[in-house]
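Following this message is one structure expressed as C-alpha cells.
Omission of a single protein chain aside, the complex is shown with its protein chains in their original locations.
Up next is subunit A:
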C-alpha cells in the first residue's frame, strides 16, 4: 500500500513538471514579447532591453525555465528586487506578487466551491435516490425532467436571471461580494448564496440523474435480491446493499468535479464579480498577463492532479475489489 501511495505521488510530481513546462512554453514563448507588453506605449529600445535583462528573457530557454521553477521553491531575484519563495513572478498589469494575489483570492474560490458542493451533493444525491425508489412515478418523471432542463441552462443565464429577480426586483439579497465570514456571517451567507446555487444547479442535475441510474442498477443486482431473501430489515438492505454500492462510484466523479472547481469557477465568479481565482484567470487572459495566467493554470493542474490521487486512494478504501489488487 505504501509503495502504491509513493508511486502515485511520484507520478504527481512528473505530471506537474510536464504541465509546468508546457504552460511555460505556451505562455512565454508563443505569446507576444513580455518586455514589450510591460513597457507599454511610450517605450524606448533601451528600456525594452533592460526589462528583458531583469526578467532574464535573454537567457537560453532552459535557463529561463529553470529560474522559473527554482523561483517557486527557493525564490529568485529580478534585478534588485528579491521575490521570496514561493515566487511565481509579478503581474505585468499591477506589479503585484502573483503568489500574494493567489493567496488573497483562493479563500473566495474555496468558499464558492465548498458551498456549491454541499448543495449539489445534498440535492443531487437525495433527489436521485428518491427518484430511483419511486421509479416511474409522477415525482420521478418531473424530477428527471427538471434535471434535464437544469443541465441545459447555461449558468451565466441562470446567474443573471437570479440576480435580476432576487437582487434588483425583489431585493431579497444583497449584490454578491466576497465578505469574510468573520466580519458578518449573515451577509457572508447572503452574498454567497446565489453563486452557490448557480454553480450547484448543473452539478446537482447531473448527480441526480447519475444517482438515480446507479441506484436502479443496484436494485436489480442479484445481491440485492439475496439481501431481501435473507429477511433483513428495509433500512439495513437500503444502507448496505443498495446505497453503498450505488454511491461509491459517485465519489470518484465528485472528487474530480470538486478539484476542478478549486481552480476557480470562471463564469460564476466573473458574473457575480467575486474576486476569486476564476475571476483572476478571466481578467489575466483578457489582459494577457502572462505570469498570472501561468500561475492559475498551474494551480488548477495542481488541484486536479492531487484530487485524482485522493480519489484513487479513497476508492481503495471504499471498494474492497480495488484494495486487494493494489496491495
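Operating definition for what follows: a residue touches a chain if its C-beta (ideal position, glycine included) is under 8 Å from a C-beta of that chain, and two chains touch if they have at least 3 such contacts; residues count from 1.
What we mean here is this: contacts and distances are computed from a predicted model.
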Listed names "NADH-quinone oxidoreductase subunit M", "Hydrogenase expression protein HypE", "ABC transporter ATP-binding protein" or "Thiazole synthase", with the criterion being the UniProt name of the chain not displayed: "ABC transporter ATP-binding protein"
Contact with the hidden chain (one of A:173, A:227, A:282 or A:306): A:227
Which of A:36, A:165 or A:236 contacts the chain that the document leaves out: A:236
Interface residues of subunit A (partner: the chain not displayed): 221-223, 225-233, 236, 240-241, 244-245, 248, 319-321, 324
